[in-house]
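Only one protein chain is missing from this complex, and each of the others stays in its spot.
Moving on to subunit A:
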Amino acid sequence: MHLLNLTLQAPSNITSAVVGSFSGTKGQEILAVRGGTKLEILKLNTSTGQLDTICSTEAFGTVRNVVGFRLAGMTKDYILASSDSGRLSIIEFVVAPTPHFESLYQEVYGKSGSRRVVPGQYLAVDPKGRSCLVGASKLVYVLNRNSEGKLFPSSPLEAHRNHNLVTHIVGVDQGYDNPLYAALEMDYSESDEDPTGEAYENVQKYLTFYELDLGLNHVVRKWSEPTDRRANLLVQVPGGQNASSDRFDGPSGVLVCTEDHIIWKHMDVEAHRIPIPRRRNPLAQRGEKSRGLIIVAAVMHKIKGAFFFLLQSEDGDLYKVWIEHEGEDVRALKIKYFDTVPVANSLCILKSGYLFVASEFSDQNLYQFQALGDDDGEQEWSSTDYPDNGNIEGPLPYAFFNPRPLQNLLQVDTLSSLDPITDASVVNLLGPGSDTPQIYAACGRGPRSTFRTLKHGLDVSVLVSSPLPGVPTNVWTLKLTEEDEHDSYIVLSFPNGTLVLSIGATIEEVNDTGFLSSGPTLAVQQLGEAGLLQVHPYGLRHIRGADRVDEWPAPPGQTIVAATTNKRQVVIALSTAELVYFELDPEGSLSEYQDKKSLPGNATCLSIAEVPEGRRRTPFLAVGCDNQTVSVISLEPDSTLTTLSLQALTAPPSSICLAEIFDTSIDKNRATMFLNIGLANGVLLRTVVDPVDGSLSDTRLRFLGAKPPKLVRSTIHGQPSVMAFSSRTWLLYTYQDMLQTQPLIYDTLEYAWNLSAAMCPDGLIGISGNTLRIFTIPKLGEKLKQDVLPLSYTPRKFVSHPYNTVFYMIESDHRTYSPTAIDRIVREKEANGSRVDTSLLSLPPNEFGRPRAAAGHWASLLRVLDPLTNESIATFDLDEDEAAFSMTIAYFERGGGEPFLVVGTGVKTTLAPKSCQEGWLRVYAIKEQGRVLEFMHKTKTDDVPLCLAAFQGFLLAGVGKSLRLYEMGKKALLRKCENNSFPTGVATINVQGARIIVGDMQESTFYCVYRSVPTRQLLVFADDTQPRWLTCVTEVDYETIVCGDKFGNIFLNRLDSRTSETVDDDPTGATILHEKSFLMGAAHKTELLAHYNVGSIVTSITKIPLVAGGRDVLVYTTVSGSVGALIPFVSMDDVEFMSTLEMHMRSQNVSLVGRDHLAYRGYYVPVKGVIDGDLCENFNLLPYSKQQAIAADLDERSVGDVLKKLEQMRTSSAF
């Protein structure tokens, strides 16, 4: 078996983000690492206030850390990245000709992989860009430029000590003194030797400064002193003297963030310490020890010679911290509450006054600073308020504040983000209304969780939908003169008339326009400077003023069947298979070309492109004829109306459109002339027209829908594009310099045209049935449209009702109080006479989070939701500290054919150590088409049931290490038999007929059968040879399964078909029972068919066709929010072609971080039977000479053939 892996939706999770001037121009960009594998440049579009993605590149490796740095005297920031490649990469972001990353240098220093002994987890850079340090085992590189100005690192200097754990490393700002680095270190060598445990208790954390002596070229451990044991983060503090004014920029040193405290510290200077203000916990009970609060993200910002810090606590609260200093002497360290935003992985402040919060899960927000928190009445805490500047033994007294809605920040943009996808299902619930399935995903974590529906296509925002007197066939908009900014007329053509509407404050009908209204219209055009043209079946009307209309009547007995126009040229086709060509003459009137051109068949459609800038005419005309041909005809003066090229088609063309669109894979410098042909069988052909001789090449096919497509040239977001109207509306446009073909998620449109009006400058006007629609396409480039339904807690799993469009979802959050627990605690406290401030409890949890509880406390609920209307129908809270982990729909023998919902829960579950008070199986009866659930009974289990499945009128439950079979009873489920031979814990159960596939937490899958004679038994007859930490299992066919594991692998296992048959033919299971075990396991083993490392943990796999009429593919979702597909190959030729291409692409070293591609995809187990389509698609981005060399090696194909094949591989099975 051979599979092709394609990413459908790139990971959305941002693991780290840094701000810098990477393009070297004046503005700032944000470099974000998406899902740990993708580098992306985001730039704020000041006109829209949105973050635009400028460039996005797969690194084909795990990026562990990135920083930006700038060499002295430069205006451009370079990117320094450490990854699992064992190399230090220096990357440059280049803007021209198209934005892309360039790997400048890759310095090898260690083994590959994210290992403990290989540095790379920490990356610190000197603020002056002179050197960098790679940790945890410290290697220091001096960054230099060679004579050509190219950047390169020196050979590394080592400053490593064994038996040290490093919590954080940061560069210290000392101005132009020697580069200095600060690290938080712990030495564990003594505690490893001391059996009494005393040394462990006394382990200290040291704040250590390392200095790189640039003169002597070596690194010294300059200073080391114990600091708080719970320190977790260091923040750089500005320092050094300003060269021009001799003023100190700041006191230098570092902020040491520890649990509950922030300490400013520098070598041999008295520290300053302040508490981290915290929320008052209204649910704190007597004797409960509250845990310290840590800082999770920090950012320093310099503004007009001053500086401040924004630190974020794990509750999401931002604090403003600032230092009052005189020269190098710190007078006070101060802190105050700033605002509350989602908990971030990274914070970025843009100089233009924006804060980008790269939240660790779910949507990332961009905020604008409204104020900097000066004089807002919030309480300040200063180190001078405490004796000895806060340097006293033991903790400082708690400081409290009250969180409140945003005051200093204003949210301006959101990057919608799927991560983490905890469960997903790909299914078409829209029935005949949609020819492709939708992806339903449970996303997010905690109170920011969402249920999202993903549909392939571009989102449309509708402005107007108004009824019309009849069903129009066409719609156009018109400007009155060339200089007009906005359109003035809307022209609607009906089968028996033409309606002209004028656009003003309102849209109303006008009659004095000079247009013929008694018949249909074929085309309208604003012609020349101030003329209007109407083409109707019996002639042309050129309206040149209020009183001057030039008419050209069609020859008697003939009608015009098709027409095409642009600003200066008009071509019409007559019913006698003749073409007439007009061009605007210098006086501004249309003059007919002396000859008519006769065609081989009747013309069905015509098209000319816009007049290129600075030219008098477009050189080509395309004509589609009913004899299934398309010809390109010259319009140049010396060869007017001579046929240049001819292409035969498989069906009559219904519509044709010439358009100049930019696509970097065809021409990197200028727009390409594309000839788009819509065929009567619903196929769109896209061909490239040679700009010199008009020849056609590089034809691409795409099935659009059941109706013959109509094509219209339009402008979307200021860029030329083509719209195709079939049973769905498609848009061909350029995004990130590549041509995209995407459907719109909207009603079926008959026709549409650009509309530019004051209220909607970049809109579209369309007709759908007898309604007129005005709409815009807000965001290009988004492949999947998302509809969002907010949830309460982290979604764990969801299942669909067997035949109604209802989903049941279980949500549970660890370390959270359930509403019943909150009620109980508040009641108890009030009964004891203590006052409870409930204001914190009433804050919206999706912004402020929920009060934190100790481990073992859970909040959980069961939700019924309608995925089509995207609304929650009902929720059922579980008991206090009871959390749902699994669910299934089951049928029971005594259930009368009705489905039941069974939910597996655990009470007071803790993960480390793995334990629970008790487990329950809750059974709900499903009523009223699935919209109502009725609790029936619950059954106690000794461990958490982590997975459930229906099986032949029974329920299968994986409880701890055992697989159990339950039957429905009156008051409880009745245990019928069990098999407790599973090694670690049952994590998944799949049922296929009489076969049960059990996935173990660590030991891969087991194939089981159920035998009821002579006694009830669950027998294991086959297992896997390798240990696998499974997350999800899906059956592919009766013998084959596909699994995802916790290390980001996806693999297929197959059972030998002979074994499969023998087992099925054995009614008693006696053979299985007495078979000799093999390799300390079952008698039979599954065989590994394919194996691939996705790079992120796979959480769900579904087998379904993704395109209309396509083959089944395996769609998977990951914890980083990406969606991908494994597509089976049909022919060995394709396999050979793609694997050769992959081999060539591997040798091109496209990885920005220098990771060996084969090693990355075979991270844990060598890659087998899967070709990386994402890597192959990078062929698009190679320079032409390299493309040619590779294409020549692939059976002497041309570059175009390779690109075509790549596109076809994707579009035939996925999007």
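Simple rule for what comes next: a contact is a pair of C-beta atoms (placed from the backbone, for glycine too) under 8 Å apart; a residue touches a chain by one contact, two chains touch by 3 or more; residues count from 1.
We take it that contacts and distances are computed from a predicted model.
Asker: According to its UniProt record, what is the protein name of the omitted chain, chosen from "AP-1 complex subunit gamma", "Vps72/YL1 C-terminal domain-containing protein", "Splicing factor subunit" or "Protein ABIL3"?
Answerer: Of the names offered in "AP-1 complex subunit gamma", "Vps72/YL1 C-terminal domain-containing protein", "Splicing factor subunit" or "Protein ABIL3", the one UniProt assigns to the missing chain is "Splicing factor subunit".
Asker: Based on the whole complex, identify which of A:Thr208, A:Thr1118, A:Ser1151 or A:Ser1213 touches the chain you can't see.
Answerer: Of the candidates A:Thr208, A:Thr1118, A:Ser1151 or A:Ser1213, A:Thr1118 is in touch with the missing chain.
Asker: Given that one chain is not shown, which residue among A:Arg87, A:Arg445 or A:His1144 touches it?
Answerer: A:Arg445
Asker: Tell me which of A:His2, A:Lys43 or A:Arg64 is the one touching the absent chain.
Answerer: Result: among the candidates, A:Arg64 touches the missing chain.
Asker: Considering the complete complex, identify which of A:Glu102, A:Asp192, A:Asp213 or A:Asp1133 is in touch with the unshown chain.
Answerer: If we include the chain that is not displayed, A:Asp192 is the one touching it.
Asker: Give me the subunit A residues in contact with the hidden chain, please.
Answerer: These residues of subunit A touch the chain that is not shown: 13, 15, 35-36, 62, 64, 84, 114-117, 120-121, 162-163, 165, 167, 186, 188, 191-197, 200, 203, 230, 232-233, 294, 296-297, 314, 343, 345, 360-361, 419-420, 422, 445-446, 794, 813-816, 911-912, 1046-1048, 1095-1097, 1118-1120.
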